[in-house]
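Quick notes on the structure that follows.
A protein chain is absent from this complex, but the other protein chains hold their places.
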Amino acid sequence: MSLQDELKAQIVKRLPELDVVIGWGQGYDSLHRTPLFITSEADVDKLVFDPLCVHNLSTYLTRYGSAKRIGVVVKGCDSRSVVELLQEKLIHRDKVMVFGLPCEGVADLGKVKRALAAKDLDMGRVRAASFADGDLVVTVSGQEIRLPMAEVQADKCGRCRYHNAVIHDEFAGQPITEAAPDTYADVAAFEEQTLEERMEFWREQMERCVRCYACRNACPLCVCRDYCIGQSREPNWVSQRDGLEEKFFFQMIHATHLAGRCTECGECERACPVDIPLLLLKRKLGKEILELFDYRAGTDPDAKPPLLNFKVQEDTINERGW
Amino acid sequence: MKIGVFVCHCGSNIAGTVDVVQVAEAAKSMPEVAFAKDTMYACSEPGQQGIIDAIKEMGLDGAVVASCTPRMHGSTFMRTVARAGLNPYMFEMANIREHVSWIGKDKVANTRKAIDLVRMAVAKLAQNKPLYSQSFSINKRVMIIGGGVAGIQAALDCADGGLQVVLVEKTTTIGGKMAKLDKTFPTVDCSSCILGPRMVDVAQHPNITLHASAEVDEVFGYVGNYQVEVRKKATYVNWKTCTGCGACMEKCPSKKSKDPFNELIGTTTAINIPFPQAIPKRASIDRDSCIKFKTGKCGICAKVCPTKAIDYDQQDEMITEEVGAIIAATGFDLMDWHVYGQYGAGRYPDVITSLQYERMLSASGPTGGHIKRPSDKKEPKTIVFIQCVGSRDKSVGRPYCTGFCCMYTAKQAILTKDHIPDSESYVFYMDIRAPGKMYDEFTRRAMEEYGAKYIRGRVSMVYPQDGKMIVRGVDTLAGAQVEVEADLVVLAVGAEGAAGSAQLAEKLRISYDSYGFFMEGHPKLKPVETNTAGVYLAGCAQGPKDIPSSVAQGSAAAAKVLSLFSKDQLQSDPQVSKVDLKRCVGCMKCAITCPFGAIKETEVRGEIKAQVIETICQGCGICTSTCRQGAIQLQNFTDNQILAEVNALLSSETEEA
Partner (left out) sequence: MDKELRIVGFLCNWCSYGGADTAGVGRFVQPTDLRIIRMPCSGRIDPLFVLKTLIGGADGVLVSGCHPRDCHYAEGNYYARRRLEVLKRFLPIIGIDPGRFEYTWVSASEGQRWQHVVTSFTNQIHALGPVQRIGRQSLAKACSLGTVLEPLA
């Protein structure tokens, strides 16, 4: 039985206990998948799982209120968001059923688009997509193009430590045993630039921000929704003026509010319509928190997160003799 | 909004280095400012009247006073504003004296800075809202935790003052460490002779309820209205019927039980009353050594008990006491002296602690008041006292001086000579710390009248040889190595907070240091208060101290409680956090970080929300900076109020550029 069929069978079996199961379905074209909300056995047939299933579906878990019982299909990275939500008591274990999966990595459609463009091909004209021998095989403008997954895979997958769902009630397929080390090489590389260059970089990036809040809405941990302080008057942290400082500060809110919570799923960056590398800000925080507190968010539902905790004498904080 | 700004000259204190007229002039053009004026002394009677008149005449909604620090006159001017009919929180202060005029001589820079500070205060005031305090009633009962001499003193003073007192003692008798002492310095009077009557007073006082063999399990509530859950630990003897006759002790066949009252020198019976003067004088069974509990057979005590008080099936009992204030007087324990391997601590029977020695000196102790060394029960002739074992020693993490060891060592040297006239005492010391009435004279007597040989220096090691303990150390005054062949070595072990004090501090929500001592509200000015309203400290729980100091603190804590209870109603501070229910997502992170347990979960239309218990909230605002939605806002320090200050300051810079 294929992994996808095994998953379908598990959902069919557990569906009677649940109000809805969130999975992935076919999107508007052959390269896109879209969230699928399964409420009947007939819906289960529409379920898809392949490396194009990029969305972190745990984002939807906090939108149902506490009365509903919800099933959610998660990859390794997505499952950490579930753990984090559980830890923060934003969802309750008995109201959530986790269908865990192993995942070897998902495709980055931005990379696919660029790879096709390099061959003078338009991603919008892709008519079919499939996977064979570690390649993404697409039919575009009458040609069959093989793109090695290693080249079009999302960056986060190349440094993934958690290929398998870290929490699950059902697990389909065989767990993947290897895990890549994450040395935060991207952060280090970025920080080889001077401070002025870095600020200039962000200036250019943030200039493009349209404050559409897609980054926030895609984030599974941005649970404030309509009450985000990036938009409110009471408190009024940031005005609606369309200036660089306002855009920049909004991203500071997003980043600092995820300090010690972000599981680095990268949905903010994926959702950004103007391709601002937002994950870099969060990974910087993730790196510092790992170094300071030896803590990775979304790995232990019972952990006390470092910023809600303290030691009378901190081992790692050098107060610099001020 | 109509804001009035009053810029104080403070004589020449401010006007000397700040152009106050220019500051007032600049304030006139600030947003919402309807009136601005300089004034000679804002805090003086005419100064305050000027503010009141301006508020009334101009119909102002709030006032900014630019003068000294709000820590000095903030409350003065809040009352002024209130006298003018405004809410006292419609007031802000700009500190242009301590933070401006007194620290810089450049009048231009100072004036610019003063204008900025006024601008910030005005911007904040524009965001202020009237706040109102609530009155709540006080439950005029007090709980005292710990029945040592400090707790006893506090209990008696409170009870004599007419309060209902609940005294909770962990062990089966009150008396604490003082009850274990033979004599007290510097008078060498009998410890139990002075403490005993006080213990009896506690037992007989109509206002005191004593729970011995009991511990605080949980603490809920706030000043004036605490609910304390007390666990009365099973003693397996019904204390209502036990008369303390001691028949059970005589007949108990298990005579090798540990005897904590005698500091584990000697043994006792599995069912016992720790000492003859115990209060309450009731027996209890040590489960670990009782044959009935270990094998199921025996039951002799039940057979001999004339009142049938023995109850092997007794369980811990939980009771809830409602009180308005709590005094923590949990005392101290000796630090773990076994870390001193070089002194053979714990390995050699003839190396003992000073408290063990004290039990030997006591006529009611396990040796009947005869000094006998533990190894062979012989009378020692040469006794070495080593001071500062676990005091002033960073290498074992005890940098502080326990403070009373110098004195009791001198006392023990004197008593040794009284018990064994042909004995010789040696005292290794670092410095003699004997400040206090008749204290230094007392240590001199130990040396001069009683011939104790004081050697200034540390001991490097203690080891056994031919039935003696060889004490090797240095005499730093003579600059020589010394070796003493001792029969008995007594270590003056330093004090630390009593076992379990950290856990109790967490329950009481008071701070404690890494040695288990509770933190007072202010090291000088609030020695018996804590930062939790309604919780007070007495005795060694706050830090090592001798008997007179412990008694003084017991009385001081009692006075604090009596003064708190002198009112029928308390006013809550309105500067507390407030939850915006629609913004709250019920993650309860605020409750995790609240140091006071002032935030509880509540259900609003099926969703979890945070709720602030206003009387517990102390107004720190940690919750506000924890909440990502900005749903919980500390009143008078809301995000918007602070942001208004930040924005006012940053925009002023823009104008300049």
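When the chains are written out, they are named A and B in that same order, and each has its own residue count from 1.
Please note the rule applied: contacts are C-beta pairs under 8 Å (C-beta built on N, C-alpha and C of every residue); 3 or more make two chains touch, one makes a residue touch a chain.
All of these numbers come straight from a predicted model, not from anything done at the bench.
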Given that one chain is not shown, which residue among A:Arg14, A:Lys46, A:Arg69 or A:Lys284 touches it? A:Lys284
Out of B:Lys170, B:Arg398 or B:Arg509, which touches the unshown chain? B:Arg509
Contact residue for the chain not shown (choose from B:Val21, B:Val188 or B:Met519): B:Met519
Which residue from B:Thr241, B:Thr267 or B:Asn531 sits in contact with the chain not drawn here? B:Asn531
Give the residue, chosen from B:Asp106, B:Asp316 or B:Asp376, that touches the chain omitted from the document. B:Asp106
Absent-chain interface residues of chain A come out as 187, 190-191, 195-203, 207, 237, 243-245, 248-249, 252-253, 255-256, 259-260, 280-281, 284-285, 288-289, 292-293, 306-314, 317, 319-320, 322
Of the residues in chain B, which ones touch the absent chain? 69-72, 95, 97-100, 102-106, 109-110, 112-113, 116-117, 120, 509-511, 513, 519, 531, 575, 593, 595-596, 618-622, 624-626, 634, 637, 639, 642-643, 645-647, 649-650, 653-654
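Heads up, the rule we're going with is that only the chains that are shown with their structure count from here on.
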Roughly how many whole angstrom separate the Cα centroids of chain A and chain B? 49
Per the touch rule above, chain B residues touching chain A in the complex are 514, 580, 582-583, 585-589, 592-593, 606-608, 626, 628-631, 633, 638-640, 643
Partner chain B, residues of chain A touching it in the complex: 65-67, 88-90, 223-224, 227-229, 232, 234-237, 257, 304, 308, 312-313
